[in-house]
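Working notes for the structure below.
Subset of chains shown; positions unchanged.
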């Protein structure tokens, strides 16, 4: 559950705009890459230093600056100052436990969103905070660490596939959002595959261990839900926003992203319903098993206890027990025992316990 | 649960408008049929090739083009280009895991909806995606495979029954939507019949197997609900839309479809309530059964265990046990045993366990 | 659960306005009655034939036409054509599985509502669909069968009690709605009385049968709720409607009906809460009973099993068992048994199981 | 649960404005008291007869007429006619099973509200309906019986404390509402005290009886909730109402009453949450107890059953059982028994059952 808790408390009481990194401590050096492109050309570059960033030249090109590693608050601040971000924006960028949101600072749009992917090493769902800043002809993206879901966007930029090189920064923003939301499907598919195999086990051969797996799956869904619900508001906010930063022609694409988000929300809700149903069936199969165990016990005990009693009676040492002297005493008593046992079996059969 | 999962992930990161078929792989050749009609005449034709489609001639007639088999993305694209559909529309048509929705592209209306029917071969509820495009005097419908719920509409067209031949493309759209929504009733009736027979079993003779059936029914309802809820928004969106494509005289018919949709939603919610109630009664009947088993065990054990103890005492081999030598020792002890057993029976009778 | 299911499916795909009767098949001949009245006079008549209906004469009188038996679709159509109802209205009238709703057709208002009453023969709650059509000076009511809740309204008309003869058709509509909604109280009272007696049984002497009764009561509430919730929208829709058909002076009476509807909804919700509470208490009293049974079993078994073991030991036939030869062996062993049993009793007493 | 049910049905079908008393039958004579006051003087009087009421004189004074005993419909009607109340208002006053509501009749405001107090004789929560009518300079309050929560208001009037004598009828209305809402706290405190002591019992020594107490507490909360929820709408309706009957200076006081109402609602919801939590903990403590009982049974049975078997073996009467003749047969067998028992104890200890 480590993912529920981030050390928010260290910022309690600090003045607004204090840059304190919240989140996993990382030691890697932040990496800064720059894409500059227009319809004809593309220039891709890794920036050693933020001061290398020259925002004046090549004015007509669209720029995408990506920064990996927001734990280096000094670098974030340096970059932020150069492109004139509000201190509160910077605070939100480095504090990686933000709720997804969209804010309109007139000069730029600021979007916080959760990128979700399956960490291949640890085989678990990981959420990373992406902050996106949209200027008139520039997008800046801030990530927690290296590794992201933007490779397809980079490829499309490099190869000039589709509309991406012909369109402006708002289309690039859309492309990045789309890549993030599309990746939710990948994660949900994985969850769905888990769900399918769990369902199989639960319905056909439930074991106590399955319970913990259902539990962890449920918690994963709680966390996913917490990321996706506000996303819905973010994207619809983006659509409704009246800002010159987003052109009318991009609206239709945002609507598409919005549809995908809604569908993700729907899928998560469906999965939650399915999980609850699985929990119910598990619990009741436990009850059924107990019932079966009880029946076996009851049948054995109820048949043999009276028989043992009869044997006990004729094991008594009274001097005067006439039955003991009868020639056929023993076989008669065995017959009686057989009859008692048979009657019991018949009774349980009628009850439907056999 | 195969129906929860479609391989959405393959499109992650592709540029918008990439036509990737999502859904069951089908190998059949797509089939294209064309209805052209006005009040006087009807022309029905199966198109071998999309280029056979001549949209210029017979301008005053209403056209309905139906395509079975959206897995053939090349054909969808060819048709789409000829009638000038937006790339995003085409993407949604071939990606058959869309949420029902309505989109207004000014020149045309685009509607995605789920057609639900019971597959007679596999005896299970099947959902297929229908995409409807409404132009000024043309409706195009895209289906996943052959077989649909539109035969009654075709009959009405052929026979010229009712208003359908006298009215325009918007009325045809209504007729198609109405056929789809009406078919939800057929499916719900089937679910309802299942529910009725399950209820009968649950109330009168619950078995562990019934639990799985309730579980699958519940999942079916979850899936149905996921299809029907957005339908509600789609139809009400269609009513509120201010578009010249839908004439005022059609509004009243759309209101009728809307009423049917609401009723479908209500019925599903009622079924969900009923299913929960059945789950409760099943679980508690399991408890009752266990209780009964426990009572039988307790009665047998509690009566015979003390008696066996008494027999055990007089089976001891002490040299000096005066009772053993008494003439009436044995009958007295049998009498005592009878009294103890009788007292126990009386006690359990008082407790209400007998 | 027969009440959940009506054969809606037969209309799937038919053109709108097709008159197909949905609902219980009835064989009785439809009955048509006409009330014509103004402040001074009242004319009551049973119409043999629809053509007897002369809508031209006596223009200043208010008319109430009541038709029992909408299964005779031909008659409904004949009447509908004479008073110029829209085909969709007629379709809704004969299809008696509609959701309560209100529709404004400019020339008339169309209201569908459920009349609920306790069928005295079958002792169960029955819902019947009433369709009400309000013209400028005429109300037409369509019922499924004979027998209704309007007798008090008829009496008030005949006796000229209250405002009813002095007011117009809209007041008559109010009076009919009020009679229907008031009858919900009668049904709810009956449900409440059941609830009270069930509660008594559940709290003081729960039996497994009670569970089924709670279950059926719950289903009844589900069905009632499905009828009453939309009623709320219908009445509030009626209040908000801007139509000349309803005079301002009638508004205050509609507000009164609305209040009653809200209260009915509240009562149903309260009953649902109470039913859930009863379910909980039943289930937990089952647990308690099981617990008690287990305790008796445990006490008996745990006391006598060790004693029987001791007896068993001295029933062994070893040649050399010194205790057997002691003069006081037998009483000593009985004493030991008494001590062991007493200790056990003390232990269980401490545990609070006795 | 008698409080859920009032004989509403008797009014079904009666014309609106029929005065039928719904509610507990009372035999006491209605009591009518009148307060007339302005800043300087106060005149308090018990009216023997309604005709004693002279509404013409002393025009500048504020009047408060209080009537105890609405079961006397004749008196209510007489008073109602004298102050010109609408027939529907009178119907609502005598029908004491109304939902709290506010209605604006232009000339007067009509408020129905539930007064809740703990009946000291029967030690249970009692709800009584209060109807308040606000005229320009007069408030009339109708109560079901004697005894109310207005004594503090009367005292403030008599002593001229605070603003009450200086302000008009709307302030008096506020004071009465405030007294009623404040009394909800008294009742909720009592419920809270019960909750606290129940929680103590549930957490530390749950007994089956506690369950019924939780159940009744829950039902009390259901009833309280039903009274308080609509109250919220009533008070906020009162605030939003644009009427000259309420002066702007009184708004701030109404806001205060509104805050109290919200807080009451919050407290009830919190109590409901707490009650559910207690139910859960009770049920699971029952499970735990059962578990403990089962463990004791299992330990005893599992230890002694094998030992008794061994004893039984050497109690067999075979002629040739060599062990029986061994000199140390008996002690050896006792040792073996000790070992078997010890092993079992060790096993259960490892399982954590001891």
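Note that the chains take the letters A, B, C and D in the order they are written out, and that residue 1 is the start of every chain.
Operating definition for what follows: a residue touches a chain if its C-beta (ideal position, glycine included) is under 8 Å from a C-beta of that chain, and two chains touch if they have at least 3 such contacts.
Keep in mind that what you see is a predicted model, and the values were worked out from it rather than measured.
Novice: For this file, in which 4 copies are placed, how many copies does the full complex count?
Specialist: In total, this homomeric complex is built from 5 copies.
Here is the rule we use: only the chains that are shown with their structure count from here on.
Novice: Between 0 and 180 degrees, and as a multiple of 5, what angle does the rotation take that fits chain A onto chain D by Cα atoms?
Specialist: Angle of rotation between the two copies: 145 degrees.
Novice: I'd like to verify one number: the distance from the centre of chain B to the centre of chain D, where each centre is the average of its C-alpha atoms, in whole angstrom.
Specialist: 42
Novice: How many angstrom lie between the centres of chain A and chain B, each centre taken as the mean Cα position?
Specialist: 26
Novice: Among the residues of chain C, which are close enough to touch at least two other chains?
Specialist: 287, 290, 294, 297, 301, 305, 308, 312, 315-317, 321
Novice: Touch graph across the chains, line, ring, star, complete or other?
Specialist: line
Novice: Provide the residue numbers of chain A that touch chain B in the complex, in ascending order.
Specialist: Those residues of chain A that touch chain B are 149, 151-153, 156, 161-164, 175, 178-179, 182-183, 185-186, 188-189, 192-193, 195-196, 199, 203, 252-253, 255-256, 259, 262-263, 266-267, 270-271, 273-274, 277, 280-281, 284-285, 287-288, 290-291, 294-295, 297-298, 301-302, 305-306, 308-309, 312-313, 315-321, 353.
Novice: List the residues on chain B that touch chain A in their complex, please.
Specialist: Where chain B meets chain A, its residues are 1-2, 4-5, 7-9, 11-18, 86, 88, 97-99, 101, 103, 208, 211-212, 215, 218-219, 222-223, 226, 230, 279, 282-283, 286-287, 289-290, 293-294, 296-297, 300-301, 304-305, 307-308, 311-312, 314-317, 321, 323-325, 327, 329-330, 333-334, 337.
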